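All protein chains of the complex are present and in place, except for one that has been dropped.
Up next, subunit A:
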Amino acid sequence: MPSILALTIVLAVLMMIFGGKQGTSSFFSVLLNFGILFVTVILISSGFPPLLVSLFAGICILATTIYMGNNDDRSTNIAFEATIIVLVVMIIMIVPMDHWAQIKGFSTEQSDEIEAFNLLIGINFEKLAISTAILSTLGAISEAAIAISSGLQEIIDQNPDITKKKLYQSGSNIGSQIMGMTFNTLFFGMFGSDLALFVLLAKVHAGIGYCINAKIFVSECMLVLYSAVAVICVIVITTFLMARRLEKQQKAAAKAKKQESN
(Lines give C-alpha, C1' and ligand atoms only; values in the text may rest on other atoms or scores of the structure.)
Protein backbone atom coordinates (compact mmCIF):
# COMPACT_ATOMS: atom_id res chain seq x y z
CA MET A 1 0.00 0.00 0.00
CA PRO A 2 1.34 3.51 -0.77
CA SER A 3 2.53 5.18 2.44
CA ILE A 4 0.52 8.35 1.82
CA LEU A 5 -2.72 6.37 1.49
CA ALA A 6 -1.93 4.51 4.73
CA LEU A 7 -1.23 7.80 6.54
CA THR A 8 -4.46 9.28 5.20
CA ILE A 9 -6.50 6.29 6.39
CA VAL A 10 -4.93 6.44 9.86
CA LEU A 11 -5.63 10.19 10.07
CA ALA A 12 -9.25 9.64 8.97
CA VAL A 13 -9.79 6.89 11.55
CA LEU A 14 -8.22 8.91 14.36
CA MET A 15 -10.22 12.02 13.46
CA MET A 16 -13.42 9.96 13.51
CA ILE A 17 -12.60 8.33 16.86
CA PHE A 18 -11.43 11.46 18.67
CA GLY A 19 -13.41 14.08 16.76
CA GLY A 20 -16.81 12.44 16.56
CA LYS A 21 -19.23 13.78 13.98
CA GLN A 22 -17.33 17.04 13.70
CA GLY A 23 -14.13 15.07 13.15
CA THR A 24 -15.60 13.37 10.11
CA SER A 25 -16.66 16.61 8.50
CA SER A 26 -13.30 18.20 9.40
CA PHE A 27 -11.53 15.35 7.67
CA PHE A 28 -13.59 15.91 4.55
CA SER A 29 -12.87 19.65 4.68
CA VAL A 30 -9.13 18.89 4.68
CA LEU A 31 -9.59 16.45 1.82
CA LEU A 32 -11.69 18.96 -0.12
CA ASN A 33 -9.10 21.72 0.40
CA PHE A 34 -6.40 19.39 -0.86
CA GLY A 35 -8.55 18.72 -3.94
CA ILE A 36 -9.09 22.45 -4.53
CA LEU A 37 -5.34 23.14 -4.27
CA PHE A 38 -4.51 20.29 -6.64
CA VAL A 39 -7.05 21.51 -9.21
CA THR A 40 -5.66 25.05 -8.80
CA VAL A 41 -2.17 23.88 -9.77
CA ILE A 42 -3.55 21.99 -12.75
CA LEU A 43 -5.58 24.99 -13.96
CA ILE A 44 -2.62 27.36 -13.61
CA SER A 45 -0.42 24.86 -15.47
CA SER A 46 -2.90 24.66 -18.31
CA GLY A 47 -2.62 28.40 -18.81
CA PHE A 48 -5.50 29.91 -16.84
CA PRO A 49 -4.59 33.29 -15.26
CA PRO A 50 -2.96 32.42 -11.88
CA LEU A 51 -4.39 35.34 -9.92
CA LEU A 52 -8.00 34.78 -10.94
CA VAL A 53 -7.80 31.04 -10.36
CA SER A 54 -6.26 31.56 -6.92
CA LEU A 55 -8.83 34.18 -5.95
CA PHE A 56 -11.61 31.77 -6.83
CA ALA A 57 -9.86 28.84 -5.14
CA GLY A 58 -9.19 31.03 -2.13
CA ILE A 59 -12.87 31.85 -1.66
CA CYS A 60 -13.74 28.14 -1.98
CA ILE A 61 -11.08 27.17 0.58
CA LEU A 62 -12.26 29.82 3.04
CA ALA A 63 -15.85 28.66 2.69
CA THR A 64 -14.88 25.01 3.18
CA THR A 65 -12.67 25.66 6.19
CA ILE A 66 -15.12 27.98 7.92
CA TYR A 67 -18.47 26.37 7.18
CA MET A 68 -17.53 22.68 7.39
CA GLY A 69 -17.12 21.59 10.99
CA ASN A 70 -18.62 24.74 12.47
CA ASN A 71 -22.34 24.96 12.94
CA ASP A 72 -23.00 28.31 14.59
CA ASP A 73 -24.20 30.58 11.76
CA ARG A 74 -23.88 33.70 13.86
CA SER A 75 -20.12 33.37 14.17
CA THR A 76 -19.34 31.66 10.85
CA ASN A 77 -20.98 34.32 8.68
CA ILE A 78 -18.97 37.10 10.33
CA ALA A 79 -15.78 35.00 10.10
CA PHE A 80 -16.36 34.40 6.39
CA GLU A 81 -17.06 38.09 5.74
CA ALA A 82 -13.89 39.12 7.61
CA THR A 83 -11.67 36.61 5.80
CA ILE A 84 -12.95 37.74 2.38
CA ILE A 85 -12.09 41.35 3.26
CA VAL A 86 -8.62 40.26 4.40
CA LEU A 87 -8.17 38.23 1.20
CA VAL A 88 -8.69 41.44 -0.79
CA VAL A 89 -6.34 43.41 1.49
CA MET A 90 -3.69 40.71 1.06
CA ILE A 91 -3.93 40.85 -2.73
CA ILE A 92 -3.49 44.64 -2.63
CA MET A 93 -0.41 44.23 -0.42
CA ILE A 94 1.23 41.16 -1.98
CA VAL A 95 0.99 42.15 -5.66
CA PRO A 96 3.30 45.19 -5.43
CA MET A 97 5.49 43.72 -2.66
CA ASP A 98 6.28 40.55 -4.61
CA HIS A 99 7.09 42.67 -7.64
CA TRP A 100 9.47 44.97 -5.77
CA ALA A 101 11.23 42.18 -3.92
CA GLN A 102 11.43 39.97 -7.05
CA ILE A 103 10.88 36.72 -5.18
CA LYS A 104 9.47 34.71 -8.04
CA GLY A 105 10.53 31.33 -9.40
CA PHE A 106 13.59 29.35 -8.33
CA SER A 107 16.75 30.34 -6.52
CA THR A 108 20.42 29.52 -6.95
CA GLU A 109 20.13 27.01 -4.10
CA GLN A 110 17.56 25.06 -6.13
CA SER A 111 19.68 24.82 -9.27
CA ASP A 112 20.38 21.07 -8.82
CA GLU A 113 16.72 20.34 -8.61
CA ILE A 114 15.73 22.22 -11.74
CA GLU A 115 18.74 21.78 -14.00
CA ALA A 116 17.05 18.95 -15.90
CA PHE A 117 14.20 21.24 -16.91
CA ASN A 118 13.80 23.76 -19.67
CA LEU A 119 12.59 26.79 -17.72
CA LEU A 120 11.04 28.72 -20.61
CA ILE A 121 7.60 27.28 -20.04
CA GLY A 122 5.49 30.36 -20.72
CA ILE A 123 4.02 30.68 -17.22
CA ASN A 124 4.36 33.99 -15.43
CA PHE A 125 6.30 32.99 -12.32
CA GLU A 126 5.73 36.33 -10.63
CA LYS A 127 1.96 35.79 -10.71
CA LEU A 128 2.51 32.22 -9.57
CA ALA A 129 4.54 33.44 -6.56
CA ILE A 130 1.73 35.87 -5.69
CA SER A 131 -0.81 33.03 -5.87
CA THR A 132 1.36 30.87 -3.61
CA ALA A 133 1.66 33.67 -1.07
CA ILE A 134 -2.08 34.36 -1.03
CA LEU A 135 -3.08 30.69 -0.71
CA SER A 136 -0.56 29.95 2.03
CA THR A 137 -2.08 32.63 4.30
CA LEU A 138 -5.64 31.30 4.03
CA GLY A 139 -5.33 28.53 6.60
CA ALA A 140 -4.05 30.87 9.27
CA ILE A 141 -6.65 33.61 8.67
CA SER A 142 -9.61 31.27 8.63
CA GLU A 143 -8.44 29.64 11.86
CA ALA A 144 -7.98 33.00 13.58
CA ALA A 145 -11.30 34.36 12.29
CA ILE A 146 -13.22 31.34 13.55
CA ALA A 147 -11.47 31.39 16.91
CA ILE A 148 -12.16 35.04 17.54
CA SER A 149 -15.73 35.17 16.23
CA SER A 150 -16.82 32.11 18.21
CA GLY A 151 -15.02 33.43 21.30
CA LEU A 152 -16.76 36.80 21.07
CA GLN A 153 -20.11 35.15 20.32
CA GLU A 154 -19.68 33.19 23.55
CA ILE A 155 -19.09 36.44 25.46
CA ILE A 156 -22.14 38.11 23.86
CA ASP A 157 -24.28 35.08 24.73
CA GLN A 158 -23.17 35.23 28.37
CA ASN A 159 -23.74 38.97 28.56
CA PRO A 160 -26.06 40.34 25.83
CA ASP A 161 -25.95 43.91 27.20
CA ILE A 162 -22.17 44.19 26.91
CA THR A 163 -21.01 47.59 25.65
CA LYS A 164 -19.16 48.01 22.40
CA LYS A 165 -16.08 49.23 24.25
CA LYS A 166 -16.02 46.15 26.50
CA LEU A 167 -16.40 43.90 23.46
CA TYR A 168 -13.38 45.55 21.84
CA GLN A 169 -11.48 44.96 25.07
CA SER A 170 -12.40 41.27 24.99
CA GLY A 171 -11.54 41.11 21.30
CA SER A 172 -8.09 42.46 22.07
CA ASN A 173 -7.61 39.97 24.94
CA ILE A 174 -8.68 36.91 22.97
CA GLY A 175 -6.90 38.26 19.91
CA SER A 176 -3.52 38.57 21.58
CA GLN A 177 -3.70 34.98 22.86
CA ILE A 178 -4.68 33.67 19.44
CA MET A 179 -1.99 35.75 17.81
CA GLY A 180 0.75 34.42 20.09
CA MET A 181 -0.13 30.84 19.33
CA THR A 182 -0.76 31.39 15.62
CA PHE A 183 2.66 33.03 15.31
CA ASN A 184 4.20 29.93 16.82
CA THR A 185 2.29 27.66 14.46
CA LEU A 186 3.39 29.72 11.47
CA PHE A 187 7.02 30.01 12.47
CA PHE A 188 7.42 26.37 13.44
CA GLY A 189 5.69 25.44 10.21
CA MET A 190 8.25 27.54 8.38
CA PHE A 191 11.30 26.27 10.35
CA GLY A 192 9.98 22.78 9.73
CA SER A 193 9.48 23.08 6.02
CA ASP A 194 12.77 24.95 5.55
CA LEU A 195 15.01 22.97 7.89
CA ALA A 196 17.01 21.54 5.00
CA LEU A 197 17.48 25.03 3.59
CA PHE A 198 18.78 26.41 6.88
CA VAL A 199 21.22 23.52 7.18
CA LEU A 200 22.44 24.18 3.64
CA LEU A 201 22.88 27.91 4.28
CA ALA A 202 24.82 27.14 7.46
CA LYS A 203 27.01 24.64 5.59
CA VAL A 204 28.06 27.12 2.93
CA HIS A 205 28.67 29.73 5.66
CA ALA A 206 26.15 32.13 4.20
CA GLY A 207 26.27 35.27 6.32
CA ILE A 208 23.33 37.36 7.38
CA GLY A 209 24.16 39.85 4.64
CA TYR A 210 23.68 37.15 2.03
CA CYS A 211 20.53 35.70 3.62
CA ILE A 212 18.54 38.92 3.87
CA ASN A 213 19.07 39.49 0.15
CA ALA A 214 18.90 35.91 -1.15
CA LYS A 215 15.77 35.06 -3.11
CA ILE A 216 15.01 31.84 -1.27
CA PHE A 217 15.47 33.18 2.26
CA VAL A 218 13.59 36.41 1.60
CA SER A 219 10.70 34.65 -0.11
CA GLU A 220 10.26 32.15 2.76
CA CYS A 221 10.37 34.97 5.32
CA MET A 222 7.92 37.04 3.27
CA LEU A 223 5.42 34.15 3.29
CA VAL A 224 5.45 34.11 7.09
CA LEU A 225 5.34 37.90 7.39
CA TYR A 226 2.39 38.12 4.98
CA SER A 227 0.56 35.53 7.09
CA ALA A 228 1.35 37.51 10.24
CA VAL A 229 -0.09 40.71 8.74
CA ALA A 230 -3.13 38.76 7.53
CA VAL A 231 -3.75 37.31 10.99
CA ILE A 232 -3.49 40.73 12.66
CA CYS A 233 -5.89 42.21 10.08
CA VAL A 234 -8.38 39.39 10.43
CA ILE A 235 -8.49 39.76 14.23
CA VAL A 236 -9.13 43.50 14.02
CA ILE A 237 -11.72 43.19 11.26
CA THR A 238 -13.60 40.29 12.88
CA THR A 239 -13.82 42.18 16.18
CA PHE A 240 -15.04 45.29 14.35
CA LEU A 241 -17.72 43.35 12.45
CA MET A 242 -18.92 41.60 15.62
CA ALA A 243 -19.16 44.94 17.43
CA ARG A 244 -21.05 46.55 14.55
CA ARG A 245 -23.59 43.74 14.49
CA LEU A 246 -23.95 43.82 18.27
CA GLU A 247 -24.68 47.56 18.13
CA LYS A 248 -27.33 47.03 15.46
CA GLN A 249 -28.97 44.26 17.46
CA GLN A 250 -28.93 46.27 20.67
CA LYS A 251 -30.49 49.26 18.88
CA ALA A 252 -33.17 47.04 17.35
CA ALA A 253 -33.86 45.48 20.74
CA ALA A 254 -34.11 48.92 22.39
CA LYS A 255 -36.48 50.12 19.68
CA ALA A 256 -38.68 47.04 20.08
CA LYS A 257 -38.79 47.58 23.81
CA LYS A 258 -39.75 51.23 23.36
CA GLN A 259 -42.56 50.34 20.98
CA GLU A 260 -43.76 47.74 23.41
CA SER A 261 -43.93 50.23 26.28
CA ASN A 262 -45.82 52.68 24.08
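Keep this in mind: a residue touches a chain if its C-beta (ideal position, glycine included) is under 8 Å from a C-beta of that chain, and two chains touch if they have at least 3 such contacts; residues count from 1.
As a working rule, contacts and distances are computed from a predicted model.
According to its UniProt record, the chain left out of view corresponds to "Multitransmembrane protein" among "Phosphocarrier protein HPr", "2Fe-2S iron-sulfur cluster binding domain-containing protein", "Oligopeptide transport system permease protein OppC" or "Multitransmembrane protein".
Annotation: of A:82, A:128 or A:152, A:128 touches the absent chain (contact as defined above).
Check A:82, A:103, A:167 or A:241 against the missing chain and you find that the one touching it is A:103. Residues of subunit A that touch the chain left out of view are 1-4, 6-8, 10-11, 14-15, 18-20, 22-23, 25-27, 29-30, 33-34, 37-38, 41-42, 44-46, 61, 65, 68-70, 97, 100-106, 108-110, 113-114, 117-126, 128-129, 131-133, 135-140, 142-143, 146-147, 150, 172, 175-177, 179-200, 202-203, 209, 212-215, 218, 221-223, 225-226, 228-229, 232-233, 235-236.
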